[in-house]
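Structure first, then comments.
A protein chain is absent from this complex, but the other protein chains hold their places.
Note that the chains take the letters A and B in the order they are written out, and that residue 1 is the start of every chain.
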Amino acid sequence: MPPISRDDVLHVAKLARLDLTDAELELFTPQLAAVIEHAADVEALDVADVPPTAHPYPLRNVLRPDELRPGVDREEVLAMAPDVEDGRFRVPPILGDEP
Amino acid sequence: MTDTLDGWEIVIGLEVHCELATKTKLFCGCANVFGDEPNTNICPVCLGLPGSLPVVNEKAVELALRLGQALHCTAKRGVFARKNYFYPDMPKDYQISQYDQPTNVDGWLDLPSGTRVGIERAHIEEDTGKNTHVGGDGRIHGADYSLIDYNRAGVPLVEIVSRPDLRGSEQAREYVGELRDILIATDVSDARMEEGSMRVDANVSVRRVGDNAYGTRCEIKNLNSLRSLGRAVEYEARRQVDLIAAGERVHQETRHWDEAAGRTRSGRSKEEAEDYRYFQEPDLVPLEPEDALLAELVATMPPLPADRRARLAGATGAEPTDSTVVIAVARGLDELALAAVDAGGDPGRVLTHVENNLAVQGAASIDPTAFATLTRMEIEGALTATQAKTVLAELVNGATDPAVVAAAKGFEAMDTSALETAVDDVLAANPDVWERFAGGDGKAGGFLTGQVMKATNGKADGKAVNAILQRRKGAAAR
Partner (left out) sequence: MTFARDVATTVRSGARTARDVVDEHLARIEERDPELHAFNLVLADEARAEADAVDERVRRGEYPGPLAGVPVALKDNFCTRGVPTTCSSKILEGWRPPYDATVVTRLRKAGAVIIGKTNLDEFAMGSSTENSAFGPTRNPHDPTRVPGGSSGGSAAAVAADFAPLAFGSDTGGSIRQPAALCGVVGMKPTYGLVSRYGLVAFASSLDQIGPFATTVADAALAFETIAGHDPCDTTSIPEQVPSVTETLDEGVDGLRIGVISEFLEADGLAPDVAAKVRDAADALERAGAKVEDASVPSTIYGLSAYYLIAPAEASSNLARYDGVRYGLRVDAPTTADMNAATRTAGFGAEVKRRIMLGTYALSAGYYDAYYGKALRVRTLILRDFERAYESFDLLLGPTAPATAFPFGAKADPLAMYLNDVFTIPSNLAGHPAVSLPFGTGDDGLPVGVQVLAPALAEASMFRAAAALEAAT
């Protein structure tokens, strides 16, 4: 795989809602590239017929009954919110629709 | 609108999201209810507070599997995955859904009109909170700010994805109607589009009739009713056909249906194609559907609309796709019809009455035996169709003996000779009309019949009058 580039870094920063200054871009790009390059040993392995392990312990069907449980007090939660109106969380205009 | 447009086929696939009828949310014990005060049904889990963890609601899984069985799907190992994107109504800024291993795959649904529509998958996922846009005209563009209520965040959803087997707006509406009926029959969801417990997105493309390749499709969102669905599909199909006819290309994009303006509008900004970075949800473990549960779900499956149509058709000698049958089931009057036929009623008259005269409150509680008797009276000529309709209305109001009702209203059949005299009198009084009728003018026949009805104060049976007129006409021709 090609080494991670400035554009790659800008792209993932955008996906992750992070603004980077030029200085940060200059700093982070080689740092990230070094880590990805270190991971090249993994990349080079042929593990096509090795199944992935998403989870170290093989649990299945962990479920809970459909029963009401106490939630949290709305006031306690809203008190911690940056901006509230009418019992709801207030945010600046949302441009763009739900993906 | 037919399913083709100027030689173009309108191809539709629908994605339907339904809220499951559980007591609590998908991953926490908060109430799953509509309409409560904002942010009163929340907890660390559905708010996505730091440190919170999801635990799957067993009832949601059961309902999802039941729905899958009702749609003839194969139940598979289900694996939850994170769909990552930023949006303020999403507390974790990722949605827990299912990606490459959904719980239900490869099913189908038969439309009442007969077409079989493939169901690609029906998977489980959590719902988002609700945004309210303030300022502007309440729409997202031009709003001053937005307010978010997380009561709905974490409500369990099943997303049902159809294959692009639907053709035209009528089939699209039929599909959604049938799905809704299935959801209600199985108690999986109350499927109220107006409350948002069932939401439809339509993927629409066009291609020339006879073409095998699919055209470029657009996804249409914000369809709040069956009517909107139909209108949006028709508008979008026309838009695409016009574009192609003008030598342009259809761009794959998401569009929004603007109900007020009656058109779709381009939605998502095109440079930012979302990369959801799906990966298996590490806070959850896979769902393995158990044979015992599946068997129980199948064994306890209530009659689905298709089953009811088949049964009613079988009992009445009609086809399951006949509109009378479809309507009877859609109105919930199939049980009544079956009981009436069982009690000796005439199947044809029963179905006709259900279709034409029983779209009223209280119809379902008519005494089936009385209904059966009524239809036999009609067949035997004791009541005209019009008279039967009146008597039926009384049965709806609670009367139980059609003969008594008929007598009370003075409905008796006219005897044949009196009828013939009445007809001849009218013919004599209207010689020019008679001549026109004898010469083949159908409208003239209608006028003459009307005159007979008038002269007999409605006691004459329209069909019998017609029969006499035809005989006279035949005799005159000789």
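Everything that follows uses one rule, which is that a residue touches a chain if its C-beta (ideal position, glycine included) is under 8 Å from a C-beta of that chain, and two chains touch if they have at least 3 such contacts.
None of these values were measured; they are calculated from a predicted model.
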item: Missing chain: touched chains present in the view; value: A, B
item: Touch with the omitted chain, as defined above, among B:K59, B:K76, B:K92 or B:R152; value: B:K92
item: Candidate in contact with the missing chain, chosen from B:D275, B:D342 or B:D441; value: B:D275
item: Listed residues B:L53, B:V209 or B:V404, member touching the removed chain; value: B:L53
item: Residue numbers in subunit A that touch the chain omitted from display; value: 1, 4, 8-9, 11-13, 15-20, 24, 27-28, 31-32, 34-36, 38-43, 45, 47, 50-57, 59, 62, 64, 72-73, 76-77, 80-83, 89, 91-96
item: In subunit B, positions touching the absent partner; value: 44, 47-56, 82, 84, 86, 88, 91-94, 146, 148, 275, 277-279, 282-285
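Rule of thumb we're sticking to: only the chains that are shown with their structure count from here on.
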item: Distance between chain centroids, defined by C-alpha means - subunit A, subunit B (Å); value: 40
item: List of subunit B residues in touch with subunit A within their complex; value: 22-24, 28-31, 37-44, 47, 55-61, 85-89, 128, 131-133, 140-141, 143-150, 221, 254, 256, 267-269, 272, 274-277, 280, 282, 284-288, 290
item: Residues on subunit A engaged by subunit B in the complex (per definition of touch); value: 15, 17, 54-55, 59-72, 74, 77-78, 85-99
